[in-house]
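With one protein chain held back, the other chains of the complex are shown just where they sit.
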Amino acid sequence: MTGTFVQLSHADWLSILPEVALASAGCLILLLEAFAPSLRRWFATLALAGVAASLYLLMAAPAGTTFDGRFETSPLTWLMGLFLGGSAAVAILVAKPYLERIRDEKGEFYALLLWGHLGVSLMIRGLDLLIIFIGLEILSLSFYVLAAYFRGIEASSEAGLKYFLTGAFASAFTLYGIVLLFGASGGTRIAGLAQEGLAGRPAVILGVLLLLVGFGFKMSLAPFHAWAPDVYQGMPTPAVLYLSIAPKGASVLVLFRVLAAVFQPGLPDRLHAAVAALAVLSMTLGNVVALAQRDAKRLLAYSGIAHMGYVTIALAVFGREALAAAIVYFFAYLVSNAGAFAAVSALYRDESKPHPVAMLAGEGRRARFAAAVFALCLFSLAGIPATAGFIGKFFIFKAALERGLYALAIIGVLNSLVSIGYYLKVVYILYMRDPIEPEGPPPLAFADGLALSICAAGIFAFGIFPAALWRLARSAAATLPLPGP
Amino acid sequence: MIGTIPLSEVLIVSGALFCIGLCGALLRRNAIQIFLSIELMMNSANLAILGYGASLGTREGQIVVFFVIAIAAAEAAVGLAIFVSLFRHTETIDVNRVNLLKW
Amino acid sequence: MIALWVIPVIPLAGFVLNGLLGTRLGKSFVSAVGVGSAGLATLAAYSRLIPYLSSGGAVVIEPYGSWIVAGSLSVDLSFRLDPLSALMLSFVTFVAFLIHVYSVGYMHHDETDAGYARYFAYLNLFLFAMLTLVLAESFLLMFVGWEGVGLCSYLLVGYYYDREYAAAAGKKAFVVNRIGDFGFLLGMFGLFTTFGSLSYGEVFGKAAANPAAYQPALTLICLCLFVGAVGKSAQVPLYVWLPDAMAGPTPVSALIHAATMVTAGVYMVTRCNVLFRLAPEAMAVVAGIGAFTAIFAGTIAVAQNDIKKVLAYSTVSQLGYMFLACGVGAYVAGMFHVMTHAFFKACLFLGSGSVIHAMGGEQDMRKMGGLRSKLPVTFWTFLLAALAISGIPPLAGFFSKDAILAGAFEAGGLHLLWAVGLFTAGLTAFYMFRLVSLTFYGSFRGTPEQEHHLHESPPSMTLPLIVLAVLSVIGGWVGLPAVLGENANVFARFLAPVLPSLKGVEEHAALPHATEWLLMGVSVIVAAFGLLLAWRWYVKGEGRVPARIAASSPGVYALIADKFRIDELYDSLFVKPFYWLARTLWKVVDVLLIDGILNAGAFLVELTGDLLRFLQTGNVRNYALTFLLGLVALLLVVAGWI
Amino acid sequence: MGIERLLAEHLLSVLVFLPTAGAILLLLLPRSATGVARVAALAVATLECVLSLPLWWHFDVALRGFQFRESAAWIPPLGISYLIGIDGISLLLILLTTILTPVSLLFSLSHVEKEVRGFSIAFLILETGVIGTLVALDLALFYVFWEVMLVPMYFIIGIWGGARRIYAAMKFFLFTMAGSLLMFLAILYVAIRHHAATGVWSFALEDLYRLTFTGTTAVVLFAAFALAFAIKVPVFPLHTWLPDAHTEAPTAGSIILAGILLKLGVYGYLRFALPLFPGTALRYAPWLGVLGVIGVIYGALLAFAQHDMKRLVAYSSVSHLGLVVIGVGAFTTISLQGSILQMVNHGLSTGALFLLVGVLYERRHTREISAYGGVAGIVPVTAALFLIATLSSIGLPGLNGFVGEFLVLLGTWTSPHRWWAVAAATGVILSAIYMLTLVQRVFWNPVTHEENRNLPEIRWSELVAVSVLVVLMVWIGVRPNDVLDRLRVSVDALQESVTAKQLVEAQNGAGLPGGAR
Partner (left out) sequence: MDRLVFEVAAAIAIVFAALMVLSRNPVRSVLSLVVSFFALAGCYVLLFSPFIAVIQVIVYAGAILVLFLFVLMLLNVGPERPEKTGRPIQTLLSGIAIVLFAGFLLSTLRHSGSAVPRALAAEPNVLGKPDALARELFGGYLLHFEAVSVLLLAALVGAFVLARRDRGSRA
């Protein structure tokens, strides 16, 4: 079997088409950039079409594993693909007016975004640590570049440097983790990890831990979070939007996959303690430090760190319900966080300067729609009921309580209380302070409005009618061999 | 045993190289040197996987290394481009002095 | 036959009319509605009372439905007509009507339309509340009237709301009354848990049927109820509001603070005589407080120079008398004094109102004098009422006071209560005639301008004076003592059904006639002595003797003139500490402690955030280091080292 | 579906969502149409009020359990359903809400200038939240509405409030959240236990009532519920958010906050904490009662110390709600009915007080008591109305406040905790002191500030708003049975279920000390 060249089956082809669509869309945009720059205003549409096509192809692909069992098409990948596609779509929508504002709408931005998206897509679908690693690197490289995208701005270059150095550093650990697991299981397939007697070996545990920190880094999970605030601050907002959502979801899924394969009946106590400690640390540090933030994007970065703490509770619970809860959480996080970043993008006039929260004073009355959605997103992030954020927390805490992790749940809700402090701070600055900026934000672009509307609709849809999402998430979670009902 | 070389020896060498790289990554201030250290860490991983692969008698290790080298090359290209780009602003790649974004 | 509810509802309607429309429709409308409704109520009341006289003390209960039903509590809206309420009804409506009439003259000229309407609205409201209090068939409904009269007292005392002392006096009246109401409430709670009901019929019926079963709760209940009475009827230690209440218009003082409302306490104790008689300890307290109040307030009255203040302390003192009567079991005597007191004290107050009216608002007796000739009607009516209160036979006060003293004498206890009562009688005569002397005799001591304006009051004011003076004279004849004829005491016979005999409570045997004659004689002598002494000192001696006495012991005199500085004592004992406590709790507990702790907590979290923020040094090497440290920590956890 | 059928079969749903529909409607209006927004919001609120009246007529006073029930699946996998219904307790509070909301909007007609549309929307959404909270019979549904209330209130305080509005709004939100987040966990846990016990997911209240909890679990769960409700009430020492929030909120916000939101704490306690954990609740009831007693006295003392009118009224709420808490803690039929009635009474009297303070404030733009004095002669109608509200607040017989107060005190007296009644009855004295001092210093005394001489009299819209409340005060004062009748069966049922379940708990939880009171 291994001896022959290129034996792609029909199923292989069908399964890879979504990624092909993304890659082609990126290439097409790049080509047009080079040969027909006048078509630039269609790039966003094209990119969106690429994302949509990829989603359609993902849905159309028959379920099963392809490429010699290294690539998955399943309800799980479809649902997570939807999650990623959603992030990408909103990011593209936000990117268009953003790039127009800085008069730098170039194809490269979209192309890199699409390729990065492709990388994440590989991460969620890969059943092979190597393909996951490659996906991770595609993502990373694209976003190293996007971080430093504003060559004319020092902060952006600095964000690029920091992201690159820390990212490469973390990749080295991830790689070493993969190596250790390879050594133990004799291959890179995740399924290979599910061998008898593997779970207890020190090398395997070390490998898993290295993967945990490697992907924890991508999740911006404390204490592997340090890059996130700086990078978010310096990076173009639409790119942050994507980076702050999609890779995190993919990373959690990868961790679930690996842990599910290695530890069939459940996490060993020690590892469980370690994961729980990460959750607590991330929630607490993220929330507490966010209180002290003055810059909108940094604030959202710390908020993201805290949210990853909540998701990590699901990892600590470790079960089918927990994975489903995490998926629901990510959908909630998607609409809330994407909306928040979209609002940030729409509310600040000068992209090259920092984004102090104080500058938003009184914008609730000038940029009504963006501010209203921003506030809605913040309430959702804070977990106020009738929003998606609440539903996310609901399932996470339910899973934790069902597993008897009371302390985690209590620390979680207490952290929510702290988080309300800074979310509401933004809200009151928006609505209860008088404007300090002589000029309001730029008029709301159509694409921004669309992105915000989508997020607001999502927040309410998931917040009020979560049943469908929960069912999907549960059936998706059944794909993994996790313990649970 | 791989031939006559014990696997554990290969792994120890790999581990040592990884740790040396780690020292560099943590203690050097020049971004390029840090990156070099990281490259060394990745190479140490390569060594380990080749050791494992040889020990297991599978070609998969080599394939992994093949891809890792490709990735490293790509990373180097992007990384160095970033350094250059930053250098245009700061005239330095001493990371101690690159701290516009903080707190 | 008119239903009982009509009687209070008529003034209520007057209140609503005057309250809503009075300001717009002018003074004549207001007078018509105000006086008319009081008159109608009186008519309605008498249309029930006259047939009732011949009913032989039957208890009529008119239920109008249920008011509050909750759990085992069920309170009906029903009115009760029995001899006691009939008695109260008779003089309350009548005196109130007279005072309404008087007010037309008194208030007419110096008030705006709005103020005039307000005044009559309040007065009507008061009548409504008072009638409710009197007619109620349950403790709770009585409490409605009880608080209602308190409210009206508050409103009318504070009628001149733009004068700070009046506003403060109104508030003080309400608050002090509330202290009493606190006791009343607790008493009601006790009644409910003990008897399972708040209706008079049930409570008294059960208590009378099984007198021994309810001790010791009964004593406590009675004491609590008595606290209510102490507040409402201005007894020591809660009397302090009544002198201040003189800040209200004088007719109000006459009606509320002399004739009707303040006697509600006596009415209540009498109403509960079944309970009190079963609780001898409580009775003793009632008697003691009453006696002490009588002598205490009488003493203060001696040294007052404000004409209304003298009358106010006199009222307090007389109320003490009435409680003394109740305390010694002479309920009939107590109620008798309530009635006669209503006549002569109302007359006195209205007379003083006439004087003040004539003096242009002046109330200081030192600036009066010789008004006898200028205000003849006022003088003569005032004199009669003064004689009546002093206990000079055969005026009304003599009989009621004598009945009380007889009761006190019977009560035993070394006749101490009687002695106190007797001394107070002398005091009363003294200070009343001091007042009469200073006001009506001698020469005028006011400004020429005041002198120029002196004039007798209009008929609307003098007419009520005359009627009340007549009543002060003849009002006592319904209750002649036994020595004057076996069945002469119509009053006692009428009230007898209210005082059923109780198992285990022995009734006092009637005094031997000789003793009774002796007591009467002694009391007349003492009263005459007081009267003559005042006459001698103030009319003949023009006040030199008292001035000498005052000069010889300035401390004592000042103490009495300053009303024993009880207000100041209360101020430093209760008011100031209360204010201090309130402020301290606010600033220390609320602001410093609770908010302080919470804000400190919030601040600490924020501070932690602010400090941790600096971990984010901006130096990427530190980021790598934290990464590695995190990894190492995880390894340590997994390895079981942490 | 015809309108009639909609109203007949889904009256509660209509009541819950009509305000939201109105809010959405307002959202579609142009921002500049402030006049229309004002009137439209008032119209919606009034319509809501009218629609809520049939609840009063058609409420079956003899029926046990919940009436006007509706149910629909909501999140079926977790057994969470849209399950609503009312009993006598919620009936009263719903009507209070539907009455106070138009009253506040009516008052605001002439006083809210800034962002009228937003204000109206916030108010209507708030009404949905409140009514939803009151009708929800599913714990998850309840929690959603419970929290949804906070958001509009946060904006109402924060945007349209006084000088320290942001501090007050944050404090309000954080305090309330602090309690409810733990309750959220407790709700989840209870539902999980139900699932574990029966294999079926359900958040329906009546299903969860069947569970019994004993020992530490019960204590912790009860504490979580009780804390959330105690903060809302608020019970001393968790009350400090209240003076700030009430003082800084705009008048209409204060009315709703004091008139309705506070009651939801007690309501929640009666509906959830008590029946779910009866044994524990009754075991710790003495603590509750003691805190209530402290609240009564402490609130009154602090009210006395205030020099800001609204703050004074706010602290008076602490005192009054303390009384309600005592009644609940005593847990006798009389005291419970009294407490519930007293909630309504407090809504009316404090609502009126805040409204009238608002009338003065809108004219003089200060709430300092010392800035007034003697204005009774200048604004006699306002003064008279204020006096009536004061009298209602201090429990003058004949007005509503007395009946509730009396029932609570009497009921408490008949419970084993007689001294609570004694201590709380001092509130009768204290309330007279601080309220009459307020009246004296604002309306009586000589006029000391010349600018007060031209104080305009109350407007018609304001007068109508207050009059509605005054009429209700008198009505309840004279005919309290109309209200009490509707409570009777509900309170009986509550007591019986609690007692019955307490027995079950005592049997199950062998060795549990003091399972019964």
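The chains carry the letters A, B, C and D, assigned in the order they are written, with residues numbered from 1 in each.
We take it that contacts are C-beta pairs under 8 Å (C-beta built on N, C-alpha and C of every residue); 3 or more make two chains touch, one makes a residue touch a chain.
Note that the structure is predicted; figures quoted are calculated from it, not measured.
Partner chains of the missing chain, restricted to those shown and counted over the full complex, are A, B, C. The chain omitted from view is touched by exactly one of A:A52, A:A203, A:A277 or A:L444, namely A:A203. The set of chain A residues touching the chain not shown comprises 1-8, 16, 19, 23, 27, 30, 67-68, 70-71, 104, 108, 111-112, 115-116, 118-119, 122, 128, 130-131, 134-135, 137-138, 141-142, 144-145, 148-149, 151-152, 160, 180, 183-186, 195, 201-203, 206.
If you put the missing chain back, the residues of chain B touching it would be 2-24, 26-30, 32-33, 35-37, 39-40, 43, 46-48, 50-63, 65-67, 69-78, 80-85, 87, 92-94, 96. Taking the whole complex into account, chain C touches the unshown chain at residues 621-622, 625, 628-629, 631-632, 635-636, 639.
The definition used in the following text is that only the chains that are shown with their structure count from here on.
Between the interfaces A-C and A-B, more contacting C-beta pairs are found at A-B. Distance between chain centres (mean CA atoms), chain A to chain B: 26 Å. Centres computed as Cα averages put chain C at a distance of 38 Å from chain D.
Taken residue by residue, chain B touches two or more other chains at 25, 34, 95, 98-102, whereas all remaining positions touch fewer. Across the assembly, chain D contributes residues 174 that each touch 2 or more other chains. Against chain A, the residues of chain D that register as touching in their complex are 31, 74-78, 115, 143-148, 150-151, 154-155, 158-159, 165-166, 169-170, 173-174, 177-178, 181-182, 184-185, 188-189, 192. Against chain D, in their complex, chain A makes its touches with residues 365, 368, 379, 384-386, 390, 394, 397-398, 401-402, 409-410, 413-414, 416-417, 420-421, 424-425, 427-428, 431-433, 465-467, 470-471, 474. Interface of chain B with chain C (complex): residues 22, 25-27, 29, 34, 95-96, 98-103.
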